[in-house]
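The complex appears here without one of its protein chains, the remainder shown in place.
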Amino acid sequence: MESERTRREVRETAAEPTGVPRRVGAQAVGGGPADEPIESAVCLSINGERHTLIVDHRATLVDVLRERIGLTGTKKGCDRGECGACTVHIDGRRALSCLTLAVAVQGREVTTIEGLAKPGTLHPVQKAFIEHDAFQCGYCTSGQIMSAVACIAEGHARSEAEVAEYMSGNLCRCAAYPQIRAAVLAAAEEAGR
Amino acid sequence: MRPFTYARAADLSSAIAEASADGTSLLAGGTELLNWMKEGIAAPTRVVDINALSELDYIELGATELRIGALARMSAVAAHPDVEREFPALRVALEKSASQQIRNMASMGGNLLQRTRCPYFRAEVELPCNKRVPGSGCAALGGEDRSLAVLAGSERCIATHPSDAAVALAMFDAVVRIHGPSGAREVPIRELYVLPGATPHVETVLAPGDVIVEIALPRSRMTSSSHYLKVRERASYEFALVSAAAGVESDGRIIRAAKIALGGVAPKPWRLMSAEANLVGVSLDDEAAMRRALARDFDAARPGRQNGFKIELAKRTAIRALQVAGGVA
Partner (left out) sequence: MSIGASIDRLDGTEKVTGRARYTADILLEDVVHAVIVCSTRAHARLAEIDVEDAEAAPGLLRIFTHLNAPRLGEVWGPPLGQDLLPLQGDVVLYEGQPIALVAARSLETAMAAARRVKAVYRELPFETDFSTGLERGEIRPIFFWEPDSHVGDAEAAWLDADVRVKRTYRTADRHHCTMEPSATLAVWDDGKLTLFDAVQGVVDARAVIAQAMGLDPSDVRVRNGFVGGGFGCKGWVWPHQLLAAMAARELGRPVKLVLTRAQTFTSHGYQPATIQTLAISAKKDGRLTGIRHDSILAGSYVGNHIEGTGIGTRSLYACPSISTTHRLVRVHRGDPTPMRAPLEGIGLVAAEIAMDELAYELRMDSIALRLENYAEVDPTDGKPFSSKRLRDCYEQGAARFGWSRRTFEPRSMRDGRDLIGYGMASAIFAAFRQPSRARVAIDAEGTVLVETSTQEIGTGVRTVLPQIAADALGVPVEQVRLAWGDTDLPPAPMTAGSTSTGSAGAAVHDGAMKLRQRLEAAGAKTPADYADVVRRLGVERLIADGEFDPPAESSKALFSFGAIFAEVRVDEEIPIPRVSRIVGVYDAGRIVNPKTARSQMIGGLTWGIGQALLEHSATDHRLGRFLSKNLAGYLVPVNADVPRIDVSFVEEPDPDVNPLGARGIGELGAIGVGAAIANAVFHATGVRVRALPVRPEMLM
């Protein structure tokens, strides 16, 4: 019975050493890990505001936004680029903050959901999301809206099918997808007027 | 993730010098590297960010070829009018890759160097996988192999290559221009990838320090009659179960010349060389004749437990891609 094969058997029958390392490199050029820092002082421009802080090089933008800067509107859903919940704009284009190192966005402009509209006002896409009931639990909504704003700006909101395709990088498990399409199309139409 | 040092490359030569060092990874779009680091698939001690090398970010149509800089983003290439007009299969392949967010980030050079989506390779812990830990075995053999290769796998690995763009580029006979410690060279994309054989962790002919700087697509009459057909269960945002890039030169409905590459069936983009020869003179409407023309290329197919259906699915996908490319479907 196949299921009786143990894990160890799988390892043993499948394993045959080859022993070739993935890359055989020349000497490191100019310094090395031993004498260089694993964290850096960075100046990040977030929603038009500058934040100077020291970040662990491993820190992703989503974690720094949330845990260090306190901008928790950007959500972490999968941390692997598979759900879109962490979508922000970097230099005006939608990008995933979970696959972006914070240290690498120095000198670039980051916009999050908190920076989309002036305090006390709503961006037309935000309004359209409310009007069309384009969310339920709301957890993916920041990412959906950042993606939607970009989708319209890219010119990818010309038909329902196009919106469906260009919004498919943002998962919504409550599944407000038809309402999201309606909201994006409505906001795009308003933007085009 | 292991702690690492971080630097920005000021120019290509320093990037090459840095990339030659053991333990250093180059960071372009980051959409792959970060995932590898998070899962422990890669653990560089130094990350060198090459995104400031704007000299590698271009799309230029020359007299004989379309040149794409390695740092051009997937979304920019997909939206470029010259790509749309002359190489539609590449546009479709790119538009059907990942999501717009990822396409905005991911570079064309990095796209070619994606690693397999084999679930054993991508697991959150190390499972027996000769790509991930050489010598650890291949749990996919005899396991959950539905998404894996039916052609050109080995006793050590049956992973497929996940890039859509690479399939289109292989069909277009693109070349990859590389700068390395020993200078510049050019490799046809079909020769960029190596088959797993006994060393599945060796995936390309790139040597330490080699940096892809440019992808060039030769212009020809055929390229504008091309199509990429991606078959997947989710309507979007999913890797291909099977895909086909086809280019056709036809006389009415009769194929004068054809090129076909498949994705999702082999460790690398898979050109159907016999079929390309056999299809000459076949009508795009004659599906039975097209099937016969395709048969030889699948003689060596080796289905596993679950993925045998891909052989038939790949044939049907190739036929449809040819028909769309030839304007009859």
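Note that the chains take the letters A and B in the order they are written out, and that residue 1 is the start of every chain.
Quick note on the criterion: a residue touches a chain if its C-beta (ideal position, glycine included) is under 8 Å from a C-beta of that chain, and two chains touch if they have at least 3 such contacts.
Keep in mind that what you see is a predicted model, and the values were worked out from it rather than measured.
Undergrad: In the full complex, which of A:E36, A:E114 or A:E154 touches the chain missing from this view?
TA: A:E114
Undergrad: For the chain left out of this view, which of B:V77, B:A139 or B:M222 touches it?
TA: Residue touching the chain left out of view: B:A139.
Undergrad: For the chain not shown, which residue from B:F87, B:Y120 or B:Y228 touches it across the whole complex?
TA: With B:F87, B:Y120 or B:Y228 as choices, the missing chain is touched by B:Y120.
Undergrad: By the contact definition given up top, give the residues of chain A that touch the hidden chain.
TA: Chain A touches the chain not shown through residues 1-10, 56, 58-59, 63, 66-67, 70-80, 82-83, 85, 112-114, 116-117, 122, 126-127, 129-131, 133, 135-142, 145, 161, 163-165, 167-181.
Undergrad: Suppose we count only contacts with the excluded chain; which residues of chain B make the list?
TA: 1-3, 40, 117, 119-120, 122-125, 127, 139, 142-144, 146, 231-239, 241, 306, 309, 312-313, 316-317, 319-320, 329
Everything that follows uses one rule, which is that only the chains that are shown with their structure count from here on.
Undergrad: Could you please state the distance in Å, as a whole number, between where the Cα atoms of chain A are centred and where those of chain B are centred?
TA: 24
Undergrad: Which of the residues in chain B come into contact with chain A in the complex?
TA: 1, 3-7, 14, 17-18, 20-24, 27, 29-31, 34-35, 37-38, 45-47, 49, 51, 75, 95, 98-102, 104-105, 128, 130, 134-139, 141, 156, 181, 198-199, 201-202, 208-209, 235-237
Undergrad: Please give the residue numbers of chain A that touch chain B in the complex, ascending.
TA: 10-33, 36-38, 40, 56-58, 60, 79-81, 84, 87, 93-96, 98-101, 103-104, 147, 150-151, 154, 156, 164-166, 168-170
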